[in-house]
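As you look at this complex, bear in mind that one protein chain is not there, while each of the others sits in place.
Each chain gets a letter, A and B, in the order it is written, and its residues are counted from 1.
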Amino acid sequence: MIKLNELNTLPVPTFRWLRVNELAIDDEIDFEARPYGKDFLQMAPQGELIQRQMPYNGLTDRPIMKDLMDSAGFGVSEDLVGFADTFHNSGMYIEIPRGIKVTEPIMVGYKPDSDNPTVIDNNLIIAHEHSEVTIVMDIASSANASAVHNGVTRVVAKEGAMVTVIKIQRMNDSSFHFDSNLALVGSGARVDYIVAELGSKKAAVNYTCRLSEGAQSHINTIYLGNGDRHLDLSFLMEHQGRRSTSSIEARGALRDMASKTFKGTIDFKKGADKSEGSESEHVLLFDRTVKSISVPLLLCSEDDVKGQHAISSGKVDQDKLFYLMSRGFSRGEAMVLLAEASFSDVIDKIYPKSLEDLIRAEISGRLLHGN
Amino acid sequence: MVELERQDNYIDDINRELYDIRDEFSYSYKADKGLTPEIIREISGKKNEPKWMLDFRLKSLQIYNELDVPPWSPDISDLDIDNIVTYVKPKTDMKISWDDIPDEIKDTFVRLGIPQAEHESLAGVGAQYDSEVVYHSVRQYLLDQGVIYTDMESAVRDYGDIIKKHFMTCVPPRDHKFAALHGAVWSGGSFVYVPKGVKVDIPLQSYFRSNAPGAGQFEHTLIIVDEGAFLHFIEGCSAPKYSVNNLHAGCVELFVREGARLRYSTIENWSKNMYNLNTKRCIVEKNGSIEWISGSFGSRVSMLYPMSVLKGEGASSEFTGVTFAGNGQYLDTGAKVIHGAPYTTSTINAKSIAKDGGVAVYRGIVKIAPRAHHTKSTISCDSLMMDNNSRSDTIPVLDIRNDEVDIGHEAKIGRISDEAIFYLMTRGLSESDARAMIVRGFVEPIAKELPLEYAVEMNNLIRLELEGSIG
Partner (left out) sequence: MERALLSVEDLHVAIGEKLILKGMNLRIDKGEVHVIMGPNGAGKSTLAHILMGNPRYTLVRGNMAFEGQNINSLKTDERARLGMFLSFQYPEEISGITLENFLRSSKGSITGKNPSVLSFYKGLKEKMSGLGMGEEYAKRNLNEGFSGGEKKKSEILQMLVLEPKLAILDETDSGLDIDAVRIVASGIREYMDGEHSAIIITHHRAILDYVKPDFVHILLNGRIIESGGAELIEIIENKGFDHLRESAKSGV
């Protein structure tokens, strides 16, 4: 049985009555480890890279596995990560040799349906020295399926490597989504995430990045809450090496009874001198009944660092809304325009451009209906 | 006597709706070895208290035994919780002599330029206080305006009804383990009542009151500022307070009525062996305002988060705080604001400095209730790291439950920039003067809110604290 009462634990706890130290989910979720019978590798560039669909037996021989196994303490919960490690029914193993720059993105797409309602993917991406790769993972769900997704993605970027991971989640309102991500960013390497959390009844996602000397990591995320959905987003930047740089930038929009908890942590560990980290969140609130919780943490054990965060939340500018409506847009259409305007910086980073259309369609679909 | 309405109902409402406190704690029932109902009866008996207060203490004791120490708290394992009686039982035979006071504290008195005559009383040695005379003259001046300013023990006897209606309604014993402990063993403190429309034009300072032996450890402060009235209350003093008992669990309850304004200033400088687990809270009615000025310098461990409950429409809260954590100190401080009504505003401006291995934590919450539309809140946290042996964490929570809000939050962490030091040095300042100037500038927002003599003492304190590392 998977425990769902201690998810996305805050890196340092605070007052209990706020109930932000961990997420507890009381829904009945079917975690049965059944196979996923559909194709998920949608575009695989040719060339000198290793691509294997998981489960893949050759993994345990790889020396890198030891580093990864030692890197515990990440993810939505230990149970969920362990479950995906043991019972995964899909996922990718990708290894980019030294110096190879893969120009085309590797695209993975899931669309669970009532015959294949469960996606448990386990992904491992190893980018050797000075290699480059982009991986796009998109998960949607068929209209009438109650799907469950529990994923784990580990990224190892060796010295000077550059990895970009684009994750798009647009599952339906009877589905559940759990996603645990770990990046070990080697010296001078860079791992960027672009994350669009747009759907599912409840979503809990966790991104943990460990930065070595001179490493960089940037997370750009957009999220959308409507109906009575709940989103729990946790981002953690651990600066372990000196001169490392990180940023977390979040843009969100909430309407109806939607609720969201955003936990963003920049942690300057001892030895991370001359590092810089910044974090920002901007939320658009469309209705009186929304709940928006933000917990931006700065943890610091070095003096020669620069850390900052800025959070702003507010009602959608009524004058702007009125202006747009006076030009013939419905309230819903006006909300779509304002949300897209706020999200545009992040959406612009997403490629291939066909995905951009899917994201815009999801935003319209979720904001247009209702009042 | 002014009519004071019954408080219980709305406090219950606020507790239920805003704090959501009832099921906050996991109860780990553990009957305390040391602290017994007999001891509580003894404390109450010595004070000649009415039965309701004895009952209140006994009920608090029961709650104390039920509650656990919060799991997020700084390490207080050195504090012998299981044998809390060590800290609590009145030590009538306890005699502290001037010779027992640690040298560092005596030094500081001298360096702060505090007159010899006051040293002993500040240190809690003297039974009588030289400022007693001052206190009495202040008292007469206030009495003429209908202000009540007295110690808590007298208040329980002389103003029983008011105290009974308000006592620990703002901070219920169930709030946390140390609030419960306070409810059981409180002793000493001040009661102030400012009648409708009265503006007290001089700051009241608890400093002026005599300290009975043992008081100042579990002291209770209860202040009611009635409609349209104004008061500035200054708690404590910037000279270090020394006590052989190293637990301080005080409680401050403030009631700001419609259109009233209260400014509550504290420069806290407990000796470095002290566990300062203090609870301060204010309930603000319609168009009322509370201003907290809070400087935390002393103690080994502090957990202090003054809370404003903005209960009435248009109520406002302003918090300005500086925390300075040096060697061996873990100062976990911050502010809490509950926006419980529409058109309420709050500002939090928190600064911290960590040096020589000290730990400074900002911990806070701004919570905006569903009905608190048209709310505005601005939060700013600034942390200065003086070296890489120290630690500084910022742990804020924003909890927003409606859309008609305007919330801005900013935090920064870092050290004094080399370029800023170079700039000041090109103007002839030595490196240590340049650093001290930047640190003084950093805490200026607090200093400027304090009466002059306190601001001067705070600057002196910072200078003393900095000398340690800069030499």
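What to note about this one:
Following the convention adopted for this analysis, a residue touches a chain if its C-beta (ideal position, glycine included) is under 8 Å from a C-beta of that chain, and two chains touch if they have at least 3 such contacts.
Treat the numbers as computed from the prediction; the structure is a model and nothing was measured.
Contacts of the undrawn chain with the visible chains, over the full complex, involve B. If you put the hidden chain back, the residue from B:Leu54, B:Ala420 or B:Val456 that touches it is B:Ala420.
For the chain missing from the display, the contacting residue among B:Ile293, B:Ala325 or B:Val443 is B:Val443, taking the whole complex into account. Residues 417-420, 422-431, 433-434, 437-438, 440-445 of subunit B touch the missing chain (whole complex, contact as defined above).
Keep this in mind: only the chains that are shown with their structure count from here on.
Between the CA-based centres of subunit A and subunit B the separation comes to 41 Å, rounded to the whole angstrom. By the touch rule above, subunit B contacts subunit A in their complex via residues 19-21, 24-25, 70-72, 363, 365, 367, 370, 373, 383, 385-388, 390-415. Put simply, subunit A touches subunit B in their complex at residues 12-21, 268, 270, 273, 285-316.
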